[in-house]
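As you look at this complex, bear in mind that one protein chain is not there, while each of the others sits in place.
Think of it as A and B in the order they're written, each chain with its own count starting at 1.
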Amino acid sequence: MAISEPAVLTRGLTKTFRGRPAVHGLDLEVPRGGVFALLGPNGAGKTTTIKLLLNLLQPSAGEMRVLGLDAVADSVAVRRRVGYQAESQHFYRNTGVGELLSFCRSLYPRWNQERVDRYCRLFELPARARVGGLSKGKQTLLALVLAVGPEPELLLLDEPATGLDPLRRRQVLKLLVEEMSKEGRTIIFSSHQLQDVERIADRVAFLLRGGLILSRPLEQLLAEEKKVRVLFPGPPPAELEKWPGVRRVAREGSRLLISLSGRLDEVLVRLQRYEGAAFDVLDQTLEDIFVEYAGGEESVWEVGEDD
Amino acid sequence: MWFRVEPGRGVPIYVQVMEQIRRAAASGLLAPGEQLPPVRELALQLSINPNTISRAYQELEHEGVVYTLRGRGTFVAAPASTLTKRERLHRLDEAVEKLFVEAYQLRCTPGEVLSAVEKKVREKNGPGG
Partner (left out) sequence: MINWPLLRWEMRNIRWWYAGLFIFLFIGAFSLLLFATTGGPVNWGKMDFFLFGAYWALFGGMANVSSKLKKGTMAFLLARPVSRREMYHAMALAGGLPIIILIMSPVLFALILSPWLASSMSLGQLLLLDVLRAVWLTALFLLAILTSLYTGDYRNKFYSILTGSFIIAVTIAWTTTIGIINKRALVQWLFQHHPGLSLLLSLALCCLFYYLGRRRLERMDIQA
């Protein structure tokens, strides 16, 4: 029974800091297996959510289950099976890399030393180096190695590629590909590197102001989120915004730019009914979609005015 | 085997991989019967999600460009051997549709389009073909 439960399930999760909500009524469901990307602008609540899942922060309201366990009551059991890499990890500065690794090893029931050694060689993290003497990027990599060491069922990575050069970033991606190839592994990561997300995510979720605005398989998202540029010979249909799938209509001079969320075929069929209407379907990248959603609530008809 | 993967192009990555395998198979760079790299190996090399490669292989198998032998791997199929005539014609029709859109935007006359197609056919089939 427990095995069929999702990797993460939250219901009405809320966290307020001095009355200000950082996460507000979040209902998030992350299926087991695969890579789940948490996206959203700064301050959307990604880091807070991850810290809540680890019980570093206490929820103000709502429920959380991680790997079938209550994330608050069974937090230690959860953390035994979860690897975590913080956005900016603070370490004991005067500790050696090797010492830190063997200490962490002693805390977990399982530890894959062979893999840890391999990653340390790859990332050039010598056991005798002092943690405080490592560059910021290397510290991020060390945190990543520490996160994968215990062979966790769930990896929670908060911006794993921040501040890394392209070579290191690519190495981190390969590490993630290797991790996700293991049976039953789930990876949740937050990132602003949307091209990396496009490379490895199975599913993406957008957070905005502490709430979830969408959670969909990446390919479905890219297939459904389209823009259609239309030039109607006469006045545009009055009910255009209420057509199925239409999220937003912006004016571009005499043309209209329709943002669609699914139902592309239906909309195209409707458009073909208008004699002389010219239209073109535009693909969107994940970044376009991100900006579109994060940009939020500019009101219809007023944006994109270029005359 | 290396493929160019461009995230942020608006084209799903599995489609990008498919296009390149299809092109390599059509041009003979990939010989019929040749084995494609295993999913995990290719995923690691291109640093993309293994599911993306699986999807590309599946779609290509569906199209008849490759075939899978259970437990042995994915192999390049002989060209068009597995497509029915109807499917082939349907696919050709789609390609012609694209050609016409392009031709329309270039303001080409029907005669110009036809003669361009005829010229191409003559070139590819050689004299007497």
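Criterion: a contact is a pair of C-beta atoms (placed from the backbone, for glycine too) under 8 Å apart; a residue touches a chain by one contact, two chains touch by 3 or more.
These numbers were taken from a predicted model, which means no experiment stands behind them.
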Touch partners, limited to displayed chains, of the chain removed from view: A
Touch with the omitted chain, as defined above, among A:Lys46, A:Arg65 or A:Arg79: A:Arg79
Residue of A:Ser106, A:Ser135 or A:Ser254 in touch with the missing chain, whole complex considered: A:Ser106
Missing-partner contacts on subunit A, residue numbers: 51, 54-58, 75-77, 79-80, 84, 86, 89-92, 95, 103-104, 106-108
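To be clear about the criterion, only the chains that are shown with their structure count from here on.
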Inter-centroid spacing, subunit B versus subunit A (mean Cα positions, whole Å): 32
For the subunit A and subunit B complex, residues of the former touching the latter: 34-35, 170, 173-174, 177-178, 180-181, 194-202, 219, 222-223, 282-288
In the complex with subunit A, residue positions of subunit B that touch it: 5, 7-14, 40, 43-44, 47-51, 55
